[in-house]
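These notes are about the structure you will find just below.
Excerpt of the complex: some chains, original placement.
Read from first to last, the chains carry the letters A, B and C; within each, the first residue is number 1.
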Amino acid sequence: MSELVIEKVWKEYGDQIVLEDVSLTVASRAFVALVGPSGCGKSTFLRMLLGQERPTRGTILLDGQALPQEPGPDRGVVFQRYSVFPHLTVLGNVLLGRELSASRYKAKLFGTARRNAIDEARRLIAEVGLSGAEGKYPAQLSGGMQQRLALAQALIMKPKVLLLDEPFGALDPGIRAEIHTLMKRLWHETQMTVVMVTHDMREAFTLATRVVAFERKRDRPEEKERYGATITKDISIWPPRLAGAPSVFSPDRDGPVISLGLRRDDPASSPSGEKP
Amino acid sequence: MRWINTRPSRGAQLALTLLPFVLLIVAYTVGSAARLAENANDKLLPGFAGFADAIDRFAFVADPRTGQYLLWSDTGASLIRLFAGLGISTITALVIGMLIGMLPYLRALLSPFVAVISMVPPLALLPILFIAMGLGEASKIALIVIGVAPTMIRDLALKALELPREQIVKAETLGGSSWQIGLRVVLPQILPRLITCLRLQLGPAWLFLIAAEAISSDSGLGYRIFLVRRYLSMDIIFPYVVWITLLAVIMNYILDRIRIAVFPWSELEKQA
Amino acid sequence: EQKTDFKVAWSIYVGWMPWGYAADHGIVKKWADKYGIKIEVTQFNDYVESMNQYTAGAFDAVTLTNMDGLSIPAAGGVDTTAVIVGDFSNGNDAVILKDKASLADIKGQNVNLVEFSVSHYLLARALESIKLTERDVKVVNTSDADMVAAYKTADVTAVVTWNPLVSTILEEPTAKKVFDSSQVPGEIIDLMVANSGVLKDNPNFGKALAGIWYETAALLTADSADGKAAREAMGQASGTDLKGYESQLAVTKLFDKPADAVAFTASDGLPKTMDLVRNFLFEKGLLGNGAPSADVIGIEMPNGKILGDSGNVKLRFTETYMKAAADGSL
């Protein structure tokens, strides 16, 4: 169980109202995509779910309990950048969560405990397709590999809630498609609720069970400071996607990417996206 | 072709690198010869024979008074002080700098204070220092620490602060406590910077060492330079200065090698 | 209070080199052991710092000149007693002109010297001897360590300084010595002074110092192989060689025999000298801020006579310890 209840949440920075009166209930094991124009407060909202910041008004409950006031191991996160530690190898990055939880003062594991943790980490690394790169440092990985590593790193904690802030925004479309497939599989297989911020409509509709849009209702320049954004659309994907159950209606759109050749992609298709 | 696009060949590169050093030596030789022609006893710019003689006396002939080879005993004395001073500065800077960078309370407490302290000219406070620390090695080492540590603390605090907030948050979601985050996330990332910072402070550290040795000491490279300065014995001063420079250049190089060897990722990051 | 551990500071100067030699060669330990005390001898490169440390209380005894003894520790409120009158400068300090042979030529020149030091005093005395005053020249403060280099620069034409700088500068063909301390004999005196309070409670400390000094001084002046070795060692410790050191010794009136020192200290010359010195210091404002006259600080002579304020005696000359050495009762 990992239900998130956001009740009448406001967020202000000094005089500027960023979010106003946001209420939302995210069911356990849901996959919510958060979309909206740039600067409307999506990241701020995610930071509040993470516990990194506190709402000015309103409450956030996780499984009926008030959210702890700082980030903790029950909520994992992947940011667009800086999500992995540059001074640790791939294995070290994934292992870190285990080490921090298990060894209070040394924050290092030894002996059998370490071997077990390494086994687990290797399995996860393999799952995100990074086998063979265990000894590499992030600077030696491509952007896509780094984001996959960040995912593995978060997943080893088996968080109740996984929060993603534009995790795939910086990736090439090809790589992005691959990661989408991976994301879907992981969501099906693990027990977590996912909230993902994205700019990419297509990504939102490809992955999520529900797409929530934030927007400022009044957005004239002189009003910008005085009115915050709130939920303007809340769309449940149909046919419904259910964690653990492959959708029978909609085939995975992010199938294997086509290889270079004479076949052109459908010229009639049109990319969708919110102008940020 | 534009000048900015012209590149010397390997050979030309080497020749160009050596050129200023050669020119310096030639200029010195000419100047020295001119002065010596005028006054054979001139002490300001001794000839190379004078240097050879002085080096021989200091490096390879035992001092009859103490039985020591002065250049080496001076070097030993100075290096011990230098390493002690730099060692203490490094550890202080690491601990305080990291804490300032990590803990907002400590930052509020110490950051402005350290900034002001780093502007105090330490040489002007020497008497106080000597009275507080005595005249032994302690005060010389302390002068190096006072001269060098505030800058290092500021630099490291800045570096710790510059770590992307995302990394700290990520570490928290991995269950890290303040201590664990310091130990496993912040510390390893500022260590390479610490080494770079140490390299930058080598020059100032030598300066303070020489200043301290000039006042009260009975051995050390700075002591010797100031002792013979009364007699304008440039035949000793020049080799000592060259030797100090050489030591500094070597330390600088070794520290960088150590950084690359111990923290390979820091080099990868740089190249990326 | 009684104590057993004492700290002595000395700085590198021809007349004080014996202290370093004595420390290196066990003479200090020998005498300290004899009186059941411990004496730690510290060498300074920087004379001023050694006096400052003494004045601030970090040392029990220090080597300095009569003038600095009055203006630094005494004016700083530290009651100081001259334990040993070691020597006086008999040519060690000099006024040197570049390319000019007579002192009168100094008029209107910039004079480089260590301000407020014995060089400054010597300059004042030199000017007095030709009826000039300090207004006729311009004094430029110059660090002693750099005096030799300073002399070599074109814009420096007159310097006042001490040995070994004097002899190094005189190696220049242009340098002419136009006045030196042998023309004011006995006025620039090198002392070993100690804190009066410490000395009063621990007379053995004073005796030990006297013992060390006269044993080493005897060696220093001995015309033997040992004496030569000692001089060579002291020369090297001061950064020169035997020849250089002996030439410096030649212009130093060293009191290697305690009786000579006692006679000099008890003579009429000393009060006269101290009067000249205190007036010089007063004019320069060096006897404390807002000192009403040169009398603010009392100077006690060996015969008990007091120069200046008898309620504020801070500098004392005594023959006690030298006399003990002379009498062989150490």
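Quick note on the criterion: a contact is a pair of C-beta atoms (placed from the backbone, for glycine too) under 8 Å apart; a residue touches a chain by one contact, two chains touch by 3 or more.
Keep in mind that what you see is a predicted model, and the values were worked out from it rather than measured.
Q: Beyond the single copies shown, what is the real count of each chain in the complex as a whole?
A: A x2, B x2, C x1
The working rule: only the chains that are shown with their structure count from here on.
Q: Could you tell me which chain's Cα centre is nearest to the average position of every protein Cα atom shown?
A: Located nearest the centre of all protein C-alpha atoms is chain B.
Q: Report the chain whose mean Cα position is at the greatest distance from that of chain A.
A: When every chain centre is compared against chain A, the largest gap points to C.
Q: Roughly how far is chain A from chain B, centre to centre by C-alpha average, rounded to an integer in Å?
A: Computed value for the inter-centroid distance: 47 Å.
Q: Just give me the whole-number Å value for how far the CA centre of chain B lies from that of chain C.
A: 37
Q: Taking each chain's centre as the mean of its CA atoms, how far is chain A from chain C in angstrom?
A: Centre separation, chain A to chain C: 81 Å.
Q: With touch defined as at the start, can you tell me which chain B residues reach chain C in the complex?
A: 39, 41, 43-44, 63-66, 126-127, 130-131, 134-135, 213-218, 223, 226-233
Q: Quick one: which bits of chain A touch chain B in the complex? Just the residue numbers, please.
A: Contacts found on chain A: 50, 52, 70-73, 75-77, 79, 81-88, 96-97, 99-101, 104-107, 137-140, 150, 153-154, 157, 159.
Q: Inside the complex, what are the residues of chain C that reach chain B?
A: Per the stated touch rule, the residues are 9, 12, 20, 24, 42-46, 49-50, 52-53, 56-58, 144-149, 152, 164-165, 168, 171, 173, 232-233, 236-240, 244.
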